[in-house]
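Here you go, one structure.
In this view, the complex is presented without one of its protein chains, the others remaining in place.
The letters A and B name the chains in turn, as written, and every chain counts its residues from 1.
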Amino acid sequence: MPDGPGLELIRGEIEQDHPGAVLDTSFDRDQPALVVDPAQILAVLAWLRDAPGQGYRFLSSLHAADYLPAEPRFAVHYELLNRDRVERLRVKALLANPTEGLPEIDSCVELFPTAEFQEREAYDFFGIVFRGHPDLTRILLPDDYAGWPQRRDFPIGGEPVAFTYNERNYG
Amino acid sequence: MRDRQLRARDMLRGDLEGEDLERYVEERVVMTNFDKMLGWARANSMFPLTFGLACCAIEAPISLVTARYDLARFGAEALRASPRQADMIILSGRVSIKMAPVVRRLYDQMLEPKWAISMGACSSSGGMFSNYAVVQGADKFMPIDLHIPGCPPRPEAVLYGFTKLQRKIMGNPDQGWRQRYNAAGTEEWARGGPRSEPNPEAAEAYEEARGLIRA
Partner (left out) sequence: MASGHVPGVKHPYGPLTPGTSDAADTEVMTINIGPHHPATHGVLRLVVDLDGEVVRDLKPVIGYVHTGIEKSCEDKSYWKVIPFVERMDYVSYFFQMEAFCGAVERLIDLEIPPRAKYLRTIFLELNRIHSHLVWLGTTALDLGAISMLWYCFRERDKILDLFEMACGQRMHTRYFQVGGVIEDIPRGFEPKLREFLADMPIRVQQYQALLDRNEVFLSRTKDVGIVSRERLLELGVTGPLLRAAGEPWDLRKTFDYLAYPEMDFKIPVGTVGDGYDRYRVRVAEMVESVRIVEQALDGLPEGPFIADDRKYVLPPRSELSTSMESLIHHFKLVTEGYRVEAGEVYYAIESPRGELGCFVLADGSSKPARVHFRDPSFVNLQAFKDMSVGGYVADMIASLGMLDPILGGVDR
């Protein structure tokens, strides 16, 4: 992993080309992370992939998380991997939940084709719309399912367990 | 022994009459009624449907038909892929909400008499997954004849359940209890049944599905 100073170097270099893109860096438990402005996420990902010193060409995982009750609520995580230097880097884009409609962010399918299914999954579970995705439909849940299950305020569902003892004795 | 020999000699000579003859025949000939024989035949030559959903599928049907826990001993090794040719469906694995209508349709396509085994905790009652995505027990949408607990149940447990089902079939139970599950009248006929008239909605859905690929 790029260590602390290495992370700051990356941040500095991105700031030169795309000012205002990187909002924060963190180096928690040996895992570096860049917090990026969602409007410039494609520029940052393209820079990380193509800039000569970097080479984060492999997107290991694209997933979303719900940080309720913290604001902004949603985050899309991009786990990047540089296979030449064997280093991982996490890029986070924080999205707030708009009062109406769904949170939106640009889709990175053109940069990383592996994101196709994974963005659909984030849409399916959180309701995050990826602008520019070729086929943004539900992938794991039935097509007519209503609701975004993985959000923190969605109930877990299921039934309470009925015990025969209770049913028999207490009606 | 001598007695039997004497009676056999009488029989051959045509000397046994009346009560003696009846007793002789009863001892020699296996008398049964047709239902019992039918039940015995059905139980010992089941054709299970190859239907595996999740983890339990690795234990059965795959592990059950392999050499150690041989399902062929019970006459059920001919797993059929088509529901029309099968008479037993083993629901092995968790039934998710997307899969439930498919399972029901498969069950409807099977021909009578048919049996359903719910294998494992997930298909019997939702198992450990008490959440939005798993149907809490396949009982909720189709009649099940036998539940086998376990997560996953050992193949021996499934075989024990299978023998219990066999005894149930040999006892020739009345299938009318399935009315409770609305299981009569939902059979899917290929031709000539209640749903055999041309279905414009199906044609429209087909066109829409093709549109999905085109787009």
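Throughout what follows, contacts are C-beta pairs under 8 Å (C-beta built on N, C-alpha and C of every residue); 3 or more make two chains touch, one makes a residue touch a chain.
This structure is a prediction, so every number in the text was calculated from the model and none was measured.
Summary of contacts with the chain left out: across A:Leu45, A:Leu59, A:Ile105 or A:Ile128, the touching residue is A:Leu59.
Residue positions on chain A in contact with the hidden chain: 28-31, 57-61, 63, 65-67, 77, 79, 83, 86, 88, 90, 112-114, 116-118, 121, 125, 138-142, 149-150, 152, 154, 156-157, in rising order. The omitted chain makes contact with chain B at the following residues, 50-55, 57-59, 62-63, 66-68, 81, 83, 93-94, 96, 98-99, 102, 106, 128-134, 151-152, 154, 206, 209-210, 212-214.
In the analysis below, only the chains that are shown with their structure count from here on.
If you average the CA atoms of chain A and of chain B, the two centres end up 46 Å from each other. Within the complex, the chain B residues that touch chain A are 97-98, 126, 129-134, 136, 215.
Residues of chain A that touch chain B in their complex: 135, 141-142, 145, 149, 154-159, 161.
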